[in-house]
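Written out below as structure tokens is the structure these notes cover.
A single protein chain has been omitted from the complex, and every remaining protein chain is retained in its original position.
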Amino acid sequence: MDFTRNEMMTIVAARALKNDDVCFVGIGAPSAACNLARLTHAPQITLIYESGTIGTRPNVLPLSIGDGELCETALTTVSVPEMFRYWLQGGRITVGFLGGAQIDKFANINTTVVGDYAKPKVRLPGGGGAPEIATNCGEIFITMAMGKRAFLDKLPFITSMGHGPTGAERRSMGVKSQGPTRLITDMCVFEPDAETKEMTIVSIHPGVTREEIAENCGWTPRYAATCSETPAPTAQELEVLRDIQARTKAAHAA
Amino acid sequence: MDFTRNEMMTIVAARALKNDDVCFVGIGAPSAACNLARLTHAPQITLIYESGTIGTRPNVLPLSIGDGELCETALTTVSVPEMFRYWLQGGRITVGFLGGAQIDKFANINTTVVGDYAKPKVRLPGGGGAPEIATNCGEIFITMAMGKRAFLDKLPFITSMGHGPTGAERRSMGVKSQGPTRLITDMCVFEPDAETKEMTIVSIHPGVTREEIAENCGWTPRYAATCSETPAPTAQELEVLRDIQARTKAAHAA
Amino acid sequence: MAKFMGLAEAIAQNVRDGDTVAMEGFTHLIPFAAGHEIIRQGRKHLTLIRMTPDLIYDQMIGMGCADKLVFSWGGNPGVGSTHRMRDAVENGWPNALALEEHSHAAMANAYEAGAANLPFAVLRGYLGVDLPKVNPKIKSVTCPYTGEVLATVPAHRPDVGIIHAQRADREGNVLIEGITGCQKEVVLASKRTIVTVEEIVDKLNPPSFNSVVLPHWTVGAISHVVGGAHPSYAQGYYKRDNSFYIAWDKISRDRDTFLAWMKDNVLDKTPEAFAAHAKKGSV
Partner (left out) sequence: MAKFMGLAEAIAQNVRDGDTVAMEGFTHLIPFAAGHEIIRQGRKHLTLIRMTPDLIYDQMIGMGCADKLVFSWGGNPGVGSTHRMRDAVENGWPNALALEEHSHAAMANAYEAGAANLPFAVLRGYLGVDLPKVNPKIKSVTCPYTGEVLATVPAHRPDVGIIHAQRADREGNVLIEGITGCQKEVVLASKRTIVTVEEIVDKLNPPSFNSVVLPHWTVGAISHVVGGAHPSYAQGYYKRDNSFYIAWDKISRDRDTFLAWMKDNVLDKTPEAFAAHAKKGSV
């Protein structure tokens, strides 16, 4: 069955989620991945959106993190201060999902600004929940499509900490959560090296070459000794994903 | 119409409340006074109990500050942390009601301990909400029956601040609320002197003599130049008060 | 103390040039009608506070109402950029816009501290990130028990807080349901408040003892504006107009298209125009 690289990325992200995860969902690819997991192998997964909706089961993917569908299908909806205090900072979230405009080899992310902060070339949306998601969730999954303008050797601005500018900062700051344990791209999957914390390629998606990856990465990426091929999407995975995306498109165009 | 001194105290307290007051109610005499006000001249008064019930309209007086009746008749019920953070500390309360075991001439109150704190002669219940009620409400009304063991020249322990040990402490600490503006007893009504903040008798209940007051006060009480006689309870006041107290007694004995 | 009045009067009485204004509603119940009225009345030099500026502040910024924005995520959710905000920040059009940028957690805590009458909030946040380097308002305290250093933000205490709610009773008690965001906090933290509501009812009938109800003595002006949250939504009344959020990307990209849209849909309209949206997108 044919599939796009974006579909591959979403499906790989979905596979990483478990039934007993409590997942802080961002909009876009994370939302698709989390709901795909819920509709396939992880029906009991708990999805939380920062709008305050806990244990939500949307039938279409929300356009925003606060669509009415999220509240209507949630177990309960709490205020936003409570969400950030009791639930995120409270340490209740096992997996936080992040995306971003730019990322470096230690999975630090920039979604704030390109160029100088005071005189920006491009003003990006900013951090939102990301700075605290990055340190208060048990672990972080990141989904981002690769490209030379996105995968940078050095970020102009760190919006959310991955493993820090040298990979050692989490430990030196006493942050106990794991940080980014997976970076899932449209070409491959990275995991942090146990020692250096540099994000290291552990599997390559079907049909992708190491040359292609090199062309789309602003640093010279390292490969794990055990680097393998990512299993292709199954027919069921693709079907469920396309189905929810079709429902979503129809709903938002209405 | 005959009346007891306790009835007089409750009725005088009720008269002090206005329709637009938001009142933090304690149990006992304050609860009776607040509900008497609500059932007579101040039908729109907002009563708040520290259990989280806001705008409650009980038909019988609660035995505790958290009886079910309070919640069932309330506009809304919030959590106890929210009650103390947003509503009391938030500065939303116009009148806080306090009682206590012991009081001094500056309306500081002890409800903690008689004797040494570490080796108490009598262990009293403690402060509960009082320490923060005393400083976070717009003004404080106190109801207490007089007696030599209750009206003391010097307290063994200050549980909640009135005007402070010398009457100057509110100002020196930068506390902006008024503190105790009325001390309503079973014999008379005190108000703070504008200068010294010493609680000063402004009216004497019908049938009470200055000698009697002196015998039941641990300091030599001062009288305002304009000290008058407290108007006796009206038939309506007594009827409404006795009615709610009868309903209450029947309900709690059930 | 709640007072019922028309929206034009409510804005005229409460929002002054140079005020600090917080208009909240987290995706849900965003007070668009009130924003449009502020634009029509030509308010200037406002400091606008909102976690997600969303289209409401994109419109107000593009029309020159704001000198400063206090925020944590400035995009069109699920769509892309808020182009008017970008144009102000990147090019100073129609005027320069100062930014005070926080994280969501810090903004939520700052409202919470405002409602709780505390001068600042404490959070475990801002670790290993660059925002504290560009926002001097982010400071820290040391825990007196553990020695841990924690981030702080000053409490938000807006001059005016504006929200949209499902309904009010005739006494002025206000009910909010669904995604309640920071609205309770904004109302309790602000000096003056305006609440627009979908409906005014005889009895509020909150669905549970613990419903989010703002007593009448905590709110200021109440204005009945049917559909007043469009293109955001009012749970139980009408859905989020996601197609408009998508369409806004094109409308707002170009200054002239934007200005033409604002003239037709805001400047030449009144709050009553919102009622049509409530019907169109009903639940």
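Observations
The chains carry the letters A, B and C, assigned in the order they are written, with residues numbered from 1 in each.
Definition applied: a residue touches a chain if its C-beta (ideal position, glycine included) is under 8 Å from a C-beta of that chain, and two chains touch if they have at least 3 such contacts.
Note that the structure is a prediction, hence the values are computed from the model and not measured.
The missing chain, though absent from the view, touches A, B, C when the full complex is examined.
The hidden chain makes contact, of the residues B:145, B:224 or B:251, with B:251. Considering A:8, A:22 or A:39, the position touching the chain not shown turns out to be A:22 (whole complex). From the set B:46, B:160, B:216 or B:230, the residue in touch with the chain omitted from the display is B:160, counting the whole complex. Across B:8, B:27 or B:238, the single residue that touches the chain missing here is B:27.
Against the chain not shown here, chain B presents residues 27-28, 50-53, 62-68, 70-72, 77, 79-81, 83-85, 88-89, 108, 112, 117-118, 120-132, 134-136, 157-161, 164, 169-170, 173, 175, 251-254.
Of the residues in chain A, those that touch the hidden partner chain are 20, 22, 46, 54-55, 71-72, 74-78, 85-86, 89-92, 136. Within chain C, the residues in touch with the undisplayed chain are 117-120, 122-124, 139-146, 148, 150, 152, 154, 177-178, 180, 206-212, 235.
Please note the rule applied: only the chains that are shown with their structure count from here on.
Most remote from chain B, judged by the distance between CA-atom centroids, is A.
Of all the chains shown, the one with its CA centroid nearest the global CA centroid is C. Distance between chain centres (mean CA atoms), chain B to chain C: 40 Å.
Rounded to whole angstrom units, the spacing between the C-alpha centres of chain A and chain C is 28. Between the Cα centres of chain A and chain B there is a gap of 57 Å. Of all residues in chain C, those that touch two or more other chains are 184-185, 212. For chain B, the set of residues touching two or more other chains is empty.
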